[in-house]
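The other protein chains are all here in position, but one chain of the complex has been omitted.
Chain IDs A and B follow the sequence of writing; residue 1 opens each chain.
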Amino acid sequence: MKVRFGGDYNPEQWPEEVWTDDYRLFDTARIDTVTVGVFDWALTQPSEDVYDFSTLDRIVERAAAEGRQVCLATGTAAHPAWLARAHPEITRVDFEGRKHRFGGRHNSCPSSPVFRRLSAEMARRRAARYAGNPAVVAWHVGNEYSGACYCDLCAAGFRDWLRKKYEGLDGLNAAWNTRFWSHTFYDWDEIEPPSALTEHWRGPDHTAFQGITLDYTRYMSDAMLTNYLDEKNAIRESSVDVPVTTNFMGMFRGLDYHKWAPHLDFASWDNYPPDDTSQARMAFTHDLMRGLKDGQPFWLMEQTPSFTACRDVNPLKRPGVMRLWSWQAVAHGADAVLFFQMRASRGASEKYHGAVIGHSGRDDTRVFREVAELGAELDTLGDAVLGARTPARVAILFDWDSWWALEISDGPSRHVKYQSVVLAYHQALWDAGVDVDAVSVTADLSRYDVVVAPALHMLKGDIAQRLEAVAARGGTVVTTFLSGRVDEHDNAFLMDVPGPLGTLMGVRVDEWDARAPEVINPVRLGELVVESRLLFELVIPQGAEVVGEYQSDFYAGTPAVTRNAYGDGEGWYVAAGLDQAGVSWVMRQVLDRHGLSGPYPDVPDLETATRVAPDGTRLLFLLNHNAVPVEVPARVGGVDLLTGTRVEVGQPLSLAARSVMILRQ
Amino acid sequence: MKVRFGGDYNPEQWPEEVWTDDYRLFDTARIDTVTVGVFDWALTQPSEDVYDFSTLDRIVERAAAEGRQVCLATGTAAHPAWLARAHPEITRVDFEGRKHRFGGRHNSCPSSPVFRRLSAEMARRRAARYAGNPAVVAWHVGNEYSGACYCDLCAAGFRDWLRKKYEGLDGLNAAWNTRFWSHTFYDWDEIEPPSALTEHWRGPDHTAFQGITLDYTRYMSDAMLTNYLDEKNAIRESSVDVPVTTNFMGMFRGLDYHKWAPHLDFASWDNYPPDDTSQARMAFTHDLMRGLKDGQPFWLMEQTPSFTACRDVNPLKRPGVMRLWSWQAVAHGADAVLFFQMRASRGASEKYHGAVIGHSGRDDTRVFREVAELGAELDTLGDAVLGARTPARVAILFDWDSWWALEISDGPSRHVKYQSVVLAYHQALWDAGVDVDAVSVTADLSRYDVVVAPALHMLKGDIAQRLEAVAARGGTVVTTFLSGRVDEHDNAFLMDVPGPLGTLMGVRVDEWDARAPEVINPVRLGELVVESRLLFELVIPQGAEVVGEYQSDFYAGTPAVTRNAYGDGEGWYVAAGLDQAGVSWVMRQVLDRHGLSGPYPDVPDLETATRVAPDGTRLLFLLNHNAVPVEVPARVGGVDLLTGTRVEVGQPLSLAARSVMILRQ
Partner (left out) sequence: MKVRFGGDYNPEQWPEEVWTDDYRLFDTARIDTVTVGVFDWALTQPSEDVYDFSTLDRIVERAAAEGRQVCLATGTAAHPAWLARAHPEITRVDFEGRKHRFGGRHNSCPSSPVFRRLSAEMARRRAARYAGNPAVVAWHVGNEYSGACYCDLCAAGFRDWLRKKYEGLDGLNAAWNTRFWSHTFYDWDEIEPPSALTEHWRGPDHTAFQGITLDYTRYMSDAMLTNYLDEKNAIRESSVDVPVTTNFMGMFRGLDYHKWAPHLDFASWDNYPPDDTSQARMAFTHDLMRGLKDGQPFWLMEQTPSFTACRDVNPLKRPGVMRLWSWQAVAHGADAVLFFQMRASRGASEKYHGAVIGHSGRDDTRVFREVAELGAELDTLGDAVLGARTPARVAILFDWDSWWALEISDGPSRHVKYQSVVLAYHQALWDAGVDVDAVSVTADLSRYDVVVAPALHMLKGDIAQRLEAVAARGGTVVTTFLSGRVDEHDNAFLMDVPGPLGTLMGVRVDEWDARAPEVINPVRLGELVVESRLLFELVIPQGAEVVGEYQSDFYAGTPAVTRNAYGDGEGWYVAAGLDQAGVSWVMRQVLDRHGLSGPYPDVPDLETATRVAPDGTRLLFLLNHNAVPVEVPARVGGVDLLTGTRVEVGQPLSLAARSVMILRQ
């Protein structure tokens, strides 16, 4: 057993003589796992009544014969052209109200009975055919579920979903506050999907009715989850214990992965960060993906060995970066490191997407060599990290509903973005070097010393009470502007802001000021003066102590950051859009209160992460994201699993640029 | 009698126990007028055959019982969902050709017979039911008429409208110059609404046929006016003398308010300026709204007490600003100061729009306190300003046709915006402190010393002759680049530019140069050198005296500003896009000629405005828009109506930041 290594492999695009080259190169790179069949629906079902698995048979048989393990896809992420022609219902209607025709991928209407029937049947047949093959180690359902449909079938599905959610139209009218703008619904059939043709203006985030848009977003997430479950259930008819997953996309706004996660046997995700300085963001996203299944290891299902193709600018991963980021995934809980893709396609839109094997088929490119070297390292590592857990004492709450509610809101500011707020608080923790869990608002919070709830716009269920409980037992809760504003239906709490969080925070907010991005209000935090921008809530303390104050405008001298004693703990309220320095100052105060800190809190971009193996062994990952070497004293002793070198406490550690060390303590 | 105070009130969104809280708070804030029923169609007509006014009855009865006056809306600005389902014709087809379905507001096709029948019937029934209630002091038809429809019903309506306008297709073909690009129409039914599917490219301002687009814009304005009249006429069946209005939106491009105004018993408008430095712009807009009904007082129907919600950034009104802007409205002719809205909605898109009463229902917020203080001041003022008039000697012509023609024109520059040109000339007058009327091109000009016609692109009727008459009797006429270019059909005058204005201006323009916004041509004006940009007309004087000259490019040394003696007066031509300093210099010369100036022409942002009460009493408003105090000597003596303080001529006046003084002379 070891960390899996390999990736998406599409031999059906190539003559079989190329396959032989592939396996020779796989040997060189120690590829042990291939994901096959992701986009082969048209190949395996050439017409409605004909299934033809002959090519897929040969692909799976060859993989097994070569000793590889197979992550077998259901192939349903793009439907065949014949199907779109035979059953036009299967294509989507987009947000603009346009009926699509055949093309692209992720193109099936989630509500189409034809799609549901045929996609499940495809999964059923694949499971029946390959479940017995011991090389098949995982089922990969669909691919990167995403997008939305606004067709009449989806409209009908939405109404059914609403009927189940609300007891009757009275409940729905109340939840959506439909007395506003003459929207009272007297019949379910009057309800339309919220789109550019109905409630929206200026795109998906601008809606006349936040409640309708929010529910449609939830419904669409659920509808695609149903598609996933259709296939999973069909697989389970013949494959009882091979685990089933689908590849997520990290912080992807479209789907509430917290609702999906219970239905995956393990989480997996595709890591395509926006740029090559995304180390902290990737760390957070790994934590979020790990948090989906309560800390259980996940698969890194896709990453590029070199460059993407779909961006305006597709930079090359510098030497060492692919390795570094692969180990970062492992450090945060991945037990598979997979690439998209093994061999580059000749034509179409991913022709220039990087691959382990390029168009020339060479084994002497830099990229191939680095892949092969990583393969060798993973072999060296063996099972040392398998089944390990992250011992985090700090949690960040991440909530899709709050994300949606915040960003579809009219007012106070379209410039406040949920991800930006969350990432600033995570960055502060990452810089400090502490291990973090990113969890849902329903997660068990009893294990954390610190719980951070950035921009927790919507409060659902008993989250306010559970946050109070964290503080009551001595923990610290941090929240920010625009938290505690609305209930689960996006209706404002009829009480002082921050709503049910007011008691814990000891503050009251009557008014707030949004300003253009270039407007700065300095905030004094102890000796430090930082900048704040975008949103400035005016805080009237109700027992809280003032920690930071605005320095300009008519509210100069009023609180921008407060701390409230609550039980044995504290509630911190950050009322302003602080810059990173400000957020980091606040979070350091909080971490200091609990004596939490990583070993190198003052060394920029030297990431540390701890994993505890099932036998209790602690593994300390050191990841130098700098393009220059870093020298630090060892804070713990142990053996570097990648080199076998012994490290003593206090000894100077020399970490080369973009290098990795895994100390088994 | 006093200036009305109150605003939009939607108790139908709340349980009745909340109403009791509302009236308690209304008492505190001295709210005397509420606008009700603006969006309650779905509530009051739950299905085609059922009308249910029970809730509205209770709302009106309660208001009356509490001693408030009611501005009663017809409720037709958003149709019910059941209606869109039963009669799909009622929803609009947008500029992109997309048929909308139920959603949003301002969503009815103006040509739909169903809409016309049912909206009139709703107005008819409300009038019949509530006309006898003495609390009802005004009828509020629809709300913020806006948008456009391009459906087949509108296309048919357009053809009918054209048939009436043009004697036959020959007239239409001539007016639209259809020999161009093979557009000759041989049958009325060949005519299509100009949209993204027909004549337009790159949006509503880019058309292949300006004449068609211009006529459709006029038609759509007329079609909505017909909607308004449908309801007004239905109201008049039972309510003979309660005045009828609809709320305008100031400088709103979509509708020609000059054509609407005769059909309103009084004008009213909603003041949502683009930013918090819009004092001059708001002054102009008030003047424009007052000018709609020949100087008659108007209602400020809506303003926010604190912040809007629909903008990307929704800043908070600083302390004192709401009061200052309210008094500014009164200074320019408002005899009602109303808010949107009295109590904040819980959900949907205006959840974060500011309200007199927020979600917490408090009476101790800053915003509520300022509202209550203003309520008290208005009580103090009593009837002192009611029925007053503005004694302006200066008029600015504002012409929707010129606005449309200029901004849909291909060439010379898409960067020249009608509003910007007009506002620059108004700013110069506002800075000088003179009272201004903003009037249509059909207004009586005989009462003015100075008439400013910025960017009067289209000349209709006898406007050229009437401007000549202004100068002939000793007045001054000022016009600018891009004036006098086209006739009422947007066809170029076949003569030298500026067309029929040439005689008055004494200039001829053969060519013009448009340059990118960053290109500056300095213009010398006496001792001053200012900047000009965007458009540079090359002037050949035909009798006019050169006042300003370009300083660069091949036309350096040629005229940029000229003055022409005409009769006892003068015609000024500004050929270049002067900066504000340049425009202000020109206008000061003109005002000086007539000895026109406000009391503090050199004190920035200290606005003055005069009102003459029916008994001849002169009221001088002093409005300090600065965030700092201003000290000036009193130019007139009188009593400050807000404090009762007596002011003597020459005495120093200390005006606090954002403060107001109303001197009764």
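Everything that follows uses one rule, which is that a residue touches a chain if its C-beta (ideal position, glycine included) is under 8 Å from a C-beta of that chain, and two chains touch if they have at least 3 such contacts.
Remember, it's a predicted structure, so these values are computed and weren't measured experimentally.
From the set B:Thr33, B:Thr91, B:Ser112 or B:Gln210, the residue in touch with the chain omitted from the display is B:Gln210, counting the whole complex.
Shown as candidates are A:Ala175, A:Ile235, A:Ala331 or A:Ala344; the residue that touches the absent chain is A:Ala344. Among B:Thr28, B:Asn133, B:Ser146 or B:Thr198, only B:Thr198 touches the chain left out of the display.
Interface note: of A:Arg202, A:Arg362 or A:Arg447, the residue touching the hidden chain in the full complex is A:Arg362. Of the candidate positions A:Arg105, A:His263 or A:Arg664, contact with the unshown chain belongs to A:Arg105. In the full complex, subunit B contacts the hidden chain through residues 96-97, 176-187, 189-192, 194, 196-201, 207-211, 409-415, 486, 489-497, 510-516, 554.
Touching residues on subunit A toward the chain that is not drawn are 10, 12-13, 39-43, 46-47, 75, 77-82, 84-85, 98-105, 306-316, 318-319, 344-353, 358-362, 365-367.
We adopt the following convention: only the chains that are shown with their structure count from here on.
Centre-to-centre spacing of subunit A and subunit B amounts to 48 Å, using the average Cα coordinate of each chain.
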